[in-house]
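Only a single protein chain was left out; the remaining protein chains are all shown in position.
On to chain A.
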Amino acid sequence: MDLPILIVKGIIILVIFGITLLIATYSTYAERKVAAFLQDRIGPNRAGPWGLLQPIADAGKMFFKEDFIPSQASKWLFILGPCLAMLTALMSSAVIPFADSIRFAWDKVNYDIPVQAIEINIGVLYIFGVVSLGVYGVMVGGWASNNKFSLLGAIRAASQNISYEIALGLSMITILMMTGSLSVRAIVNEQATFFEWNVFTQPLGFIIFLTCSFAECNRTPFDLPECETELVGGYHTEYSSMKLGFYLFAEYINMFVSSAFISSLYFGGFHYPFMNEVGGALEGSLGAVAGHNVATAIQFVVFFGKILFFIFFFMWVRWTLPRFRYDQLMNLGWKTFIPLSILNVVLTGAGLLYDFKYASWLIVIVMTVLAVTSTARTPKQAVIPQQS
């Protein structure tokens, strides 16, 4: 590969890495701000203008806290836990296509470099592999702490993540069936026109995927791994300073990656309505190279808008819904989502056979009808003994 291409690729990778870290950092700030606004409060506003330097202050605090390792803990595993969590979270951002491609002319040849850290044709599989490794971060951390509460929290986290991963994968299989490719870029490009966005063809799959991503990120209403009331904190009870910071940070990176995946799999990724017309007009007026790059920049901004919306949505849900009880969580995962997504796979397959994309709507319509008719039925009133 030629040197300029390598340099451009390197810059793209650095920018993507930097943006991932930056968004994760500022998600902590945004989380507190959104929480405050949803509860009629102000939120952090002392450090810097509107409290914008708050993440830096938090990081400073994390660095200067005592780095404590329990004497009975297995030391290296204890250190490995947060590293694993962080590593897997960061690795999963590698296959997100942020925009179409950067074009540059060199030696009278136009080169198109995709705005994506690695362009592999098994992107979705890669993501699943890496995300399921994320459980090890939690599990190793909880085990190495040598604390029964941490271990319980870690086990809860592991069983939750594993059971929701099945539904996550099954709900995504329908998209793979429709696209016929494992490449994330191919899935995004499949949704070029607005009404082919996968939300419209796979509404049920989208709802299941969204809910399961919440569970995968360990966020409310599925934030069972951490719990002050029953577990004295959760899998990271024994963690302090930057090691705890890594765990929390990994959660925010996971949230960013999940948002990116929800928007690329279901909301057309960097596509927006009339994208090709806008790109064509820009290339016509600014020339093939500059016009293409400006069009790419617009796609980048659009994609970021979608990601930021979903990050906001994650926070919005967190400060709205209460936590599930653990048995309810398991029931929802195994008895509702997995059968529903299997049904969805079957229906989508049947639909593809007869060239009908919108088969998944059948389940939605049937469920709506059932719900409406069940409300019409007067519910049985429990008999309460009257005291005289």
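As a convention for this text, contacts are C-beta pairs under 8 Å (C-beta built on N, C-alpha and C of every residue); 3 or more make two chains touch, one makes a residue touch a chain; residues count from 1.
Quick note on the criterion: contacts and distances are computed from a predicted model.
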Q: Name the absent chain as its UniProt record does, using one of the following: "NADH-quinone oxidoreductase subunit I", "Electron transfer flavoprotein subunit beta", "CheY-P-specific phosphatase CheC" or "YeeE/YedE family protein".
A: "NADH-quinone oxidoreductase subunit I"
Q: Tell me which residue among A:79, A:176 or A:317 touches the hidden chain in the full complex.
A: A:317
(Q) Could you pull out which residues of chain A are in touch with the chain that's been left out? (A) 34, 37-42, 45-46, 49, 207, 316-317, 319-321, 367, 370-372, 374-375, 377, 379-382, 384, 387
